[in-house]
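Only a single protein chain was left out; the remaining protein chains are all shown in position.
For chain A:
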Amino acid sequence: MKKLALTLTAVLMMGGAAMAAPVKVGIAAEPYPPFASPDASGKWVGWEVDMIGAVCKAAEMECEIVPVAWDGIIPALTAGQIDAIMASMSITEERMKTIDFSNKYYNTPTVIVGPKADAMTADAEGLKGKILGVQVSTIHEAYAQKHFKDAVAEIKVYQTQDEANQDLVAGRIDATQADSIALDDFLKSEAGAACCEVKGAVADDPDVLGLGVGVGLRKGDEELKAKFNAGIAKVLEDGTYEEISKPYFSSSIYGG
């Protein structure tokens, strides 16, 4: 699989801007739909693959996608086999000790989902007196305990998000809080589509919810970092980001 070295040139050469060797962008070799997964013919497709193409194009770089096993992806970067990681890697303090990160390019927002009939906003005021369901030991439970504990009537803790979703349909809870991607499938299901909708994203709290996903780079590779940051900023600005996201997600995943 690795030998096949599936390449995807995502760049249109601009004018006379001559390019050096292509930037090798590592993605995780393990499928992670809808972000990156091989299709039937072995070609890598997904939101993140599209985003790599768009960011590289915006930053006027020639990029080559290199699948690397997830557990060896940081060593591959530091050893120079790849030049950047775009594999849904969250920016964490632990990783920052070894590598550097660009600005985030997505941070799946944490959303509140509730019944269509019930008007509410995704803050303490809107959830006042309601029963909120969350999955146990997730950042969402931590967030709810920190921000909504005093406002809501009860925080109900579920073993799985599926059970919380089921109880939302059954009317046993008034709202649930989870990752927007996790709730996307539920809202696309028959029961979910009939009953509920996204009420909004909760206010960010990096202490609890983390810092989002950025491009992993070698420490000190400031030139590439600047390029990726510029590329990310550009796709966000010119609407490419929205365009790419639309087929995959029902709402923007850039996060607040």
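Following the convention adopted for this analysis, contacts are C-beta pairs under 8 Å (C-beta built on N, C-alpha and C of every residue); 3 or more make two chains touch, one makes a residue touch a chain; residues count from 1.
Basically, contacts and distances are computed from a predicted model.
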*asked:* I want to check something: the complex is missing a chain, and I'd like its UniProt protein name from "Pyridine nucleotide-disulphide oxidoreductase", "Multicomponent Na+:H+ antiporter subunit C", "Amino acid ABC transporter membrane protein 2 (PAAT family)" or "B(O/a)3-type cytochrome-c oxidase subunit 1".
replied: "Amino acid ABC transporter membrane protein 2 (PAAT family)"
*Which residue among A:Y158, A:F186 or A:F228 touches the omitted chain?*
A:Y158
*Considering the whole complex, which of A:T98, A:T121, A:S137 or A:S189 touches the chain not shown?*
A:S137
_Option touching the unshown chain, where A:K128, A:R172, A:K188 or A:K219 are the choices_ = A:R172
*Extract the touching residues of chain A with respect to the undisplayed chain.*
136-137, 156-159, 163, 166-167, 169-172
